[in-house]
Each structure stands twice: as structure tokens, then as C-alpha cells.
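Reading through the C-alpha cells given below for one structure.
The complex appears here without one of its protein chains, the remainder shown in place.
For reference, chains read A and B in written order, and residue numbers begin at 1 within each chain.
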Amino acid sequence: MRRAALALGLVALLAWPWASPRYFVFLASLSVVNAIVAIGLNLLSGYTNQLSFGHAGFLAVGAYTAALVTTRWPDTPIVVTLAVAALVTGLVGLGLGVPCLRLEGLYLAMATLAFGFVVVEAIMNLDWLTRGNDGLRVPAARLGPWALQSDTARYYLVVAVGVVMVWAALNLARTRTGRALLAIRESEIAAQASGVHLARYKTLAFAISAVYTGVAGGLFAFVVGFLSPDAFDVFLSVDYVAMIIVGGLGSVPGSIAGAALLTVLNDSLAGFQSYRPLIFGTLLILSLLFMPGGVARAFRFLKGEQG
Amino acid sequence: MTTAVLVHVVVSGLATGSIYALVAISLVIIYNATRTLNFAQGEMLMISTFVGFTAYQRLRLPLVVVLLVAVVAAAALGWAIERLIIRHAISATHFDVLILTLGVSLVLRAGAGLVWTHDEFPFPALFANRPVALGPVRVAPVSLGIIGASLALMLALYVFFAKTRLGRAMRAVAQNQRAARLMGISVERVYSASWMLAAVVGAVAGILIAPVIFLSSKMGLVAINGFIAAVLGGFGSMPGAVVGGMLLGVLENLAPLYLPSGIKYSVPFLLLIAILLVRPGGVVGRTVRRKV
Partner (left out) sequence: MRYHQAWVVALGALLAAAPAAAEPGVTDTEILIGGSNSFSGPLAFTGEQITKGGVELYLRVVNDAGGIHGRKVRTLWYDDAYRPQDAVANTKKLVEQDKVFAIIIPQGSPPVVATLDYLEEQKVPLLFPYQSSPVTRGKRWIFQGMTVSDRSSKMMIDYLAGRRKFKKFAALYQDDEYGKSFLTAFEKDLGRHGLKLGAAESVKRGVTDVSAQVAKLQATKPDVTFLVLVPGPAAQALKERQKIGWSDTLMVSTGPLTDERYLALAGEAAEGVEGLSLWPDPATSDRPGVKLYREHMQKYAPRNEPNRYSMAGYFAGMLFAEAAKRAGTNLTRESLIAALEGIKGWESGILPPLTIGPDHETQKQGFWVRVEKGRFKPVTDWLKGE
């Protein structure tokens, strides 16, 4: 049953560009990119209770890294580019995660918020590298002899990477690290008592979360094609938090649902102009009042399990 | 820089710092009662100021009455948000409530744009702008006025929390909700009162700062600095919120005075990270013991 559903889902993903208009291919790519960020953020917030308002900053680091690598060395295969983006962002995440260990709850949220601001400031001021406020055009990604220039090509790239990232996140729970994170989610003190090295795993969660967001950032650069500091403001970080909460904390399918839902909603409301934030906000309020715990919990409830 | 310039810039920073402090206090009031961050604080402040402004424009009321109108509007708004939205999510996680208040802030801001447009408006000032000489230095009455009015409000709040029944009940709830309930305090009433009081403090801050940063649907963004101030001071502590606000206001002004342009805007944030790392509980915070 589950296998069949999975297979069906994969086929639908692969067939999407042939079945839908070109614009929706682009929109789907954007949704997948956001879903990867949401999964990464959820690994941090959902598992170790560390709330971050700075993931737009990680996204920016990944995006600019990928864009700069491709600009400097246009022949770099996309896999390498994304790996570099993941590595750089992961290191930044580690750099932020270690000192942030001492912080909890609000304090951590504020420290990450500050990190987001500092990243945007850094992009503006390192203009010899990032072209600052002028913005950076991102050349097409390359895979061997092919340049991924069409929306469809980019979509398949994003989906391929997305599937790997989702698979890794789902299987994380089966590894030692995953079990440690789950234990931390239930109770930090209990986890510590059962021998989980709290500091190590919380830092690791930060780094993994950053790696996810860095990969998403690399994809974001190619999908959007243009980067500027205005793209990564604090409101984007808040959007990601909204995605995982609407989707459901600690749930991988929930993260995907939340990201897809909010991305599509945000897009389809654009035509309402000044009413867009009004409708978006109202829907956000209603969904949380009537669907506490997000999509993931509502789904479990529908299936008759304990919510 | 001469001393006169330094004094002026610091005083100016203290004035914006007082506003940050007031916003921080209102955030702390809500946090202490309901353990939630209120993302809509800035927008609540903006709406109340707009209501006061409309009263001023339509009825030509004197400014003191305008302030009163704004305060009443704020209390009503705070009550409504708590009663109609937040209370229904009482069993929800803090994260859920956080996103609820985010939704409220989006709705309020867009709503304000529809009612009053997204234009910016000059707001009548309670205090004059032209400088007066105080000994060797010249200061603007508007800066002193903002600082004075804010300090007066803080003092009133202090008396309220120390002397009145409701104030003490709010402190009791902040310390331990269950114990407070057992003592016969109506926790629900405290929730309502906290949201109303926070909104009122915000409204006063709004009326004070609107002549300086102008009235517009985006003036609520000033609350971001209020958040930072509250954290700098150790979230939950009112004196901390005051110190955090003043510190942030002054630093924000001193950084551009002495530092090269490449780094100056990062300073408040870098400082925030640094302070959090050295003193995770904020400048005047206490350490919190973790419960199982």
C-alpha cells in the first residue's frame, strides 16, 4: 500500500512537466526548494526544539556560494556546485551552532534572527564578491555536456535532489543520530540521562539543518536566476517557520505539505494585490485555530490514530 | 566629534531607546502572562496610533485627548485579539501561537493599508523640534519629551505591578500559573488584562514616536528592535527591557558615528549575538533552571 503510493507519487513527479503548463513547472520547482528548507528547519525545530529565525540567512549563503562557483568556474558539474554550497553552509551552521548551544527558546530565536540580518549586511558590503545591491545573475547550471537552461531541466534537477534529501531525512530516524535527536525531542534531560551527548547532537542538528538549507539555496539560485540581498529578508525566515508549523513540527511529510501549501498559496494570492497579506494572514490564523499541530497531525487524525 | 555632538547623539539614542524599551515592556507583559511572543505588537501599536490620528483629523481633538483615544482603542484591540483568537489556542504549543500572532500582524497591516492607505502621514508632535540650550549643549525638546514621558509611564507601571491587586496577580501568574490559580487568581482575567495593558503601553509608544518616524502602515517594524531590546535585557524582566532598549538605542547611534560604513549596521546584531553568548540570560537576566 505504502509502496504503491510512493511509486505513484514518484511517477506523478516525473510526469508533471508533461502534464502541466510551463509556469506550474516553475512553481513546482520553487515548492520543492522550499520543501527542502522546511525539512532542514524541521530537523532543527521539530527534533531539538531549537527555533530559528535565520534560515533565510543559510539560504542566502547556499545560493551565493552556488552562484559564485558557477560564475567563476562555469563548467563545474551541478552536483559538485551543490556539494560545495552544502559544505560552506554546513560550516557556517556549525560555526553558529556551537556558540548557540548555550541558548534556548527565545534567545536562540533572536540570535538566529540577528544572524539573518548579519548575512544580508555582509552580502551588501562584500560587493567585490557578491556584487552587493546590484544583484547577481546566475548562469545556467551544467551537468556534463548539458546546460540546464529550461524550466523543465531545472525541475528535474530540483526533484532529483529533493527526492534524495527527503529519503535521507526519512532514514535519519533509523540511524544512531536520528534516534538521539528523537530522544532529545521527547525530553532533553531524559535523553541526557540515557547517555545522549546533548551538546554534540544539538550542534549536529544545526549543521544538518544548515546543509539542507544550503542545498536548497543552491537550487534556489538556479531556479530564480537572480540573487540580491532583498530576496533574503527576515520575513522569508518567518515564512519558513510558518511552513513547518502549518505542516506539522517534527514531520517530514508535514514539512513538504506545509512548504507546498504556503508556496502555492502565496503565489495564487498575488493577484489579490493589497488583499494578499490580509487573506494569507486570515488563512494562517484559521488553519492554526482549526488544525492545531498542522497538516501532519490532521492527517494522522483522519487516519484514526491518536492526534 | 565634539562633546556637544556626542551628547546630542546619545540623547537622541536614548529617545529612540525609550521607545524600544516601551515596546519591549509590552512584549514582556504578554510573554509573562501567556508565554508567547507577540509578533503583532508593532501592528497593534500602529493601528492604535492610526485611530488616534483619525480622531485628530476628523474632530480636531487636542493631543492629550488623542492619546486617550489611542489608548482606549489599543485596549479594545488587545482585548479582542486575546479573547477572539489567542484564547482559542490555549492548548496549542507556543510555536502555534507564534504563527497565530504572525497571521494577526499580516491582517492588521494589510487592513490598515486598506483603511488608511500605505501612505506616510505627518503626525502632530507633543514636543517641539527646535533645539534649546541646556548649559553648553543644545538638545531638542522632542528627545527629552519622549524620554520623560516614557520614564513616567515606566514608573506608573512599576507602581501598578507593585501596589495594585491586578498588578500583583499578573506577577503571580508570571511566576507560576498553577500556584496562582490555586491562590484564587483568575488566570483568564490576567490574560485579558495583560494583552490590554501591553496594547496600551504600545499605543503610548506609538503616539510618542509617530512624529519622528511618521505614521504609516509600516511603522510597526519598530517592534523588531523592541524584540532585540527585550532579549538584550533578558526576556521576562521589565527593568531588563528598559536597560536593553536604552542600550540598543544608544548603540545604534554610536555605531554610525565611529565605525566605517561597511560594518556599522551589523553592530547591534553582532552585539546581540555577543551578549547572548557571554550572558545567555541577558544583561540583567537571571539563570533559569530547567524543569523536567
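Criterion: a contact is a pair of C-beta atoms (placed from the backbone, for glycine too) under 8 Å apart; a residue touches a chain by one contact, two chains touch by 3 or more.
As the structure is a prediction and not an experimental result, all values here were calculated from the model.
In the full complex, the chain left out of view touches A, B.
Residue B:Tyr265 is the one among B:Phe95, B:Tyr191 or B:Tyr265 that touches the chain not shown.
Between the chain not shown and the residues A:Thr76, A:Thr177 or A:Ser228, the one that touches is A:Ser228. Although one chain is not displayed, its contacts with chain A can still be listed: residues 21-23, 26-27, 30, 124, 132-135, 137, 220, 224-228, 230-231, 233, 236, 266-267, 269-274, 276-277. Across the interface with the omitted chain, chain B contributes residues 1, 5, 8-9, 12-13, 15-16, 19, 109-110, 113, 117-122, 129-131, 138, 140, 142-143, 209, 212-214, 216-218, 221-222, 225, 249, 252-257, 261, 265.
Everything that follows uses one rule, which is that only the chains that are shown with their structure count from here on.
The mean-CA centres of chain A and chain B are about 32 angstrom from one another, to the nearest whole unit. Contact residues of chain B toward chain A in the complex are 37, 39, 85, 88-89, 91-93, 95-96, 98-100, 102-107, 109-111, 113-114, 118, 224, 227-228, 231, 235, 261-263, 265-266, 269-270, 272-273, 276-277, 280-282, 290, 292.
Residue ranges on chain A touching chain B, taken from their complex, read 45, 51, 99, 102-104, 106-107, 109-111, 113-115, 117-118, 121-122, 125, 187-190, 234, 238, 241-242, 245-246, 249, 274-278, 280-285, 288-289, 292-293.
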